[in-house]
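What follows is one structure encoded as structure tokens, with my remarks underneath.
Removed from the display is one protein chain of the complex; every other protein chain stays in position.
Showing subunit A:
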Amino acid sequence: MIRDITIGQYYPADSILHRLDPRVKFIGTLIFLVSLFVSNKWEGYLLATAFLGAMILISKVPFGFMVKGLKPIFMILLITVAFNLFLTPGTILVQFWIFKITDAGCLQAGKMAIRLIYLIIGSSVMTLTTTPNQLTDGLEKLMRPLTRIKVPVHEIAMMMSIALRFIPILMEETDKIMKAQIARGADFESGNLIKKAKALIPLLVPLFISAFRRANDLAMAMEARCYHGGEGRTQMKPLKYASRDLAAYGIMLLYLAGSIVIRILGR
């Protein structure tokens, strides 16, 4: 059960998107986000829709998984739409009490909703087709230039991948400690919020102690296996651009150029 929990929301399938270099997908997502804010005409959104639709089709990930990502932002979406709907000045269409709905408001709210929804679905396409490990690798490679200004990029990436490895182990441990405490009469369920928070102390203290102990053991094991930072390290699975990655970059640039052209011509 707990062992099976995967972090992130990777959906295993065999598609071109899955096989693309994580760097391409990361930059591609950024370009898509930028294009959403570049477009302010319906033609621009049409292009974005076509592009996103094509990506979803290619990814072979069921559409339902993409929509799942929208759940946590539903409230934010509702508030944004409401603000835009009621607070944009323009010719009034409907009015009741202090609420006015204007034609400009309708347009603005629609655009914001589309932007937000596409933004989430767009990034879901990336996280659904890339394993957390690949993402970490890709980020490490992309951030490499930051080492010049003394950002410990390799160390950050190493920390991220170790965290990914230990999250399921620590979850299992939490489960174990919780059961052990319940067996000795601890009560995690009843009481108000403060009481519940206090009840977590006998869970958190042993968990932290064990995490530190594990960290100590792991550090020793890493040193015993010659780990001494990113310097002089080679990689078992180095990221290399294939021709499909370059082609993907090309398509993305074309797409960005398209949405810019639409914005300029649309005036």
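Following the convention adopted for this analysis, a contact is a pair of C-beta atoms (placed from the backbone, for glycine too) under 8 Å apart; a residue touches a chain by one contact, two chains touch by 3 or more; residues count from 1.
We adopt the following convention: contacts and distances are computed from a predicted model.
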| item | value |
| --- | --- |
| Chain not present in the shown complex, as UniProt names it (candidates "NADH-quinone oxidoreductase subunit L", "Energy-coupling factor transport system ATP-binding protein", "Ferritin-like domain protein" or "L-lactate dehydrogenase complex protein LldE") | "Energy-coupling factor transport system ATP-binding protein" |
| Contact with the hidden chain (one of A:19, A:68 or A:165) | A:165 |
| Touching the absent chain when the full complex is considered, from A:71, A:150, A:184 or A:228 | A:228 |
| Touching residues on subunit A - with respect to the absent chain | 3, 132-133, 161-162, 164-165, 168-169, 214, 217-218, 220-228, 232-238 |
